[in-house]
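Written out below as structure tokens is the structure these notes cover.
A single protein chain has been omitted; all remaining protein chains appear in their positions.
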Amino acid sequence: MKPLRPSHPYLFLAPTLLVLGIFFIYPLLLALYRSFFAWDLLTEPVYVGGGHYEALWRSGELVETLGRTLGYSLVVVVWASALGLGFAVGLNREGAVYAFVRGAVFSAYIVSWVAVGLLWLWILDGDAGILAVGLKKLGLPTTAWLSNPDTALMTLAAVTVWKITGYAMVIFLAGLQDVPKSVLEAAALDGAGPWRRFWYVTWPLLRPTAAFVATTSLILSFQAFDIVRVMTQGGPVKATTIFVYAIYESVFMNLRVGRASALTVVFFALLLGLTALQLWAWRLGQREGTT
Amino acid sequence: MNRLSRRHLMVGLASASCGSRSLSPGEMSLWFTYGGRNRKVLLELVDQFHARQSKVKVHPTFQGDYFEGLVKLRTGLFVGSTPTVTHIIGEVVPYLAEAGVLSPLDELEAEVKADVDPALGQSGSFVGGDERPLYALPFNRSTPVAYFNRGLFSDAGLKPPTTWAEMRSVAKALTLRSGDRTERWGFECPIAWWFWVAMLGQAGGQVIEPDGRVSLGDEAGVEALHHWQTMIHADRSMKPPPGRDFNAWEATNSDFLAGRVAMIWTSTAFLSYLTDNASFDLGVAPLPKEKRFSVPTGGTFFVMPAGVTGAEREAGLAFLRFMISPEAANTWATNTGYMPISLAGRAKLRAEGFFDDHPNFAVTLDQLKYAQAWPWAPELFRVQREAVQPRLEQAVLEQKDGAAMLGEAKASLRAAGIATGAL
Partner (left out) sequence: MRRASLLSTVVLALAGLLWIGPYLWMVSTSFKSMQEIVAAPAVPVPSSLDPSAYAAVFEAVPVGRFFLNTLVMATAIALLQIALALPAGYALAKLRFAGKRWAFGLVLACLIIPPQVTFVPVFTMLGSAGLVNTMAALVLPFGVSAFGTFLVRQAMLSVPDEIIEAARLDGATELYIVYRVLGPIVQPTLAALFLFSFVYHYSDYFWPLMMTTDDRVRTLPLAVALLREQGTGARWNIIMAGNVILSLPTFAVFALTQRRILKAVTARALG
């Protein structure tokens, strides 16, 4: 639509862009600047040029961190979206049981990461946790999920999926409201089974919502921090040192702000690229009606 | 050094322009990084301080854990808004002192010389610590000790080990297995720098040589790693705890309390906690030797940031004077398990028969004679955090070759411009 006054769109966006500019863009640009120095917040910064980037690349740390983060994110996005969708479709009706399950699934999302992390630390303990005890009773093999470098990252991913499925579910529930019941009923009367109804009627209308969920969970999972901090502190042997935690470690533990800044710049560029890719893949632009 | 001037200028300007401090004369701020029980005892001490005098008022505030507190101190220094007093871990003291951001505490030198145990104060905790201005006062000081389940040991007719060889046999004897599941482990210890330094010392080495080169103990360092590797992978009598840093320490304690492991190494700091929560007879023993007995010290020191002057400084000094006094030092130590830093206080405890009633408390003090001083090296914490700690885990958990790992650690230090000498 045409704005009433040409200045309107800019005025409406001004507060948003102002806040973002001060609190996000400026720090990001500052990080870009600082990434060319070695600095510990205490002594004078020392110019190192592209030294940090080079070191990150040569040591393989960049690629490794990226790999871990991508692996983690992929699992989280796919599973949380799928489960969220499943729950949303299955629970989209009246009834006490349905309300209970909706609340239950969402309750995991509400509880803080610290509580969730501590809880699962206990559940997953290789010797005394409920899960190990239960599996042993069933005669199934167990392992120390969180202290085994091979399983630690995926264990964190599983806990993350458990926590954010509720978020995906709620978004999908909202999106499902756009699906007219009359069309579904008509399809049912025509003899279409639940799968066909879903695939031909529901899914096409749900695609933008799915794109939204996928994009936002990708971004949110790339920012995972609290769960690592509470459960594994980046270990064992760096197995769970994903991007934001790597930045945190650099600043807080190794006192290397310049290096953290370099990591930040790379992280931002990568995620931006990934997001753009994802949006293009979903062809989000398609949904734009009157521009 | 011109690095100092910028820092001092900023801090000076900020203090002069005030606003951020807003403390009246006689008031001071204390930043601490403890939760739980330690926090409680600290706050009680602050109350005691207020009760016995009315000139100085302390405002204690929690600032997260050690690392978060350190970052906040640094950002505080950067914006010129620092606390009057805070506490930092020993490994970081030389770093901050050399960067010029700590106030020398000359006014307290007399008291410190008179009453503070040199092994725990700056003079004995750091090589050449007494040749430098007094920057740090000991607050909570600890050494690693071995805690053991007396019941399990006596049932098996065993005594706490005094050598590495005994340690291996004892741990093996106490490990119970059923099938491929371990019901009870013989030994557990966080795979942490502190314990590795202890073993390195026991194997006869030092982390940093007197001439300043970072040797990481040379062969002793490798031997230390090998000891762990053997016990975990060959003997299968040692359980490596999950998580890192404080989670690993927590897991070690929990496992021990639940009877899942017979003997652990951890800090004397947990003595009160373990005593209170153990359902069995708790024993404490010094760490065993290989070539010699050796333990590092740990815990934090009180420091005052640079730029604290005038009435605020006086208030801070008064509080610090109180904290190193015999009564306060004893209150702290007996309620937590950290060592009493005041010699007069210790004598008083001895006279009262405290150590007879609580023999476990005496063990760590006896062990002090084997305490190794830390080098006064600004890069010490980098050696710890960046070069060594990650590689300890790799070596132990992934069974990488110890010598190769330490070689890598040294290479990374050289790349950072730190001299490591041959190899």
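The chains carry the letters A and B, assigned in the order they are written, with residues numbered from 1 in each.
The definition used in the following text is that a contact is a pair of C-beta atoms (placed from the backbone, for glycine too) under 8 Å apart; a residue touches a chain by one contact, two chains touch by 3 or more.
Predicted model, so just to flag it, every value in this text is computed and none were measured.
Asker: Of A:Val46, A:Val63, A:Ile130 or A:Ala281, which residue touches the hidden chain?
Answerer: If we include the chain that is not displayed, A:Ile130 is the one touching it.
Asker: Quick one: say which of A:Ala31, A:Val77, A:Ala144 or A:Ala157 touches the chain that got left out.
Answerer: Looking across A:Ala31, A:Val77, A:Ala144 or A:Ala157, the contact with the absent chain belongs to A:Ala31.
Asker: What subunit B residues would touch the chain not displayed?
Answerer: Counting over the whole complex, subunit B touches the hidden chain at residues 19-20, 29, 31, 34-40, 59, 61-66, 68, 71-72, 75-76, 78-81, 83, 246, 249-250, 253-254, 257-258, 266-267, 269-270, 273, 277, 279.
Asker: Tell me, which residues in subunit A touch the chain that this view leaves out?
Answerer: Touch set of subunit A with respect to the missing chain: 1-6, 8-13, 15-17, 19-20, 22-28, 30-31, 41, 87, 90-94, 97-98, 100-116, 118-120, 122-123, 128-130, 133, 162, 165-167, 170-171, 173-174, 177-178, 180-181, 208, 212, 216, 219, 222-223, 225-226, 244, 247-248, 251, 257, 260, 264, 268, 271-272, 275, 287-291.
In this text, only the chains that are shown with their structure count from here on.
Asker: Using mean C-alpha positions as chain centres, tell me how far subunit A is from subunit B in Å, no decimals.
Answerer: Subunit A and subunit B have C-alpha centres separated by 37 Å.
Asker: Please name which positions on subunit A make contact with subunit B in the complex.
Answerer: Those residues of subunit A that touch subunit B are 40-44, 121, 125-128, 136, 144, 146-147, 149, 231-238, 251-255.
Asker: Going by the contact rule at the top, pick out the subunit B residues touching subunit A in the complex.
Answerer: 3, 6-7, 67-68, 70-71, 74-75, 77-78, 96, 99, 101, 181-182, 240-245, 247, 251, 255, 258, 260, 381-382, 385-386, 390, 393-394, 397-398
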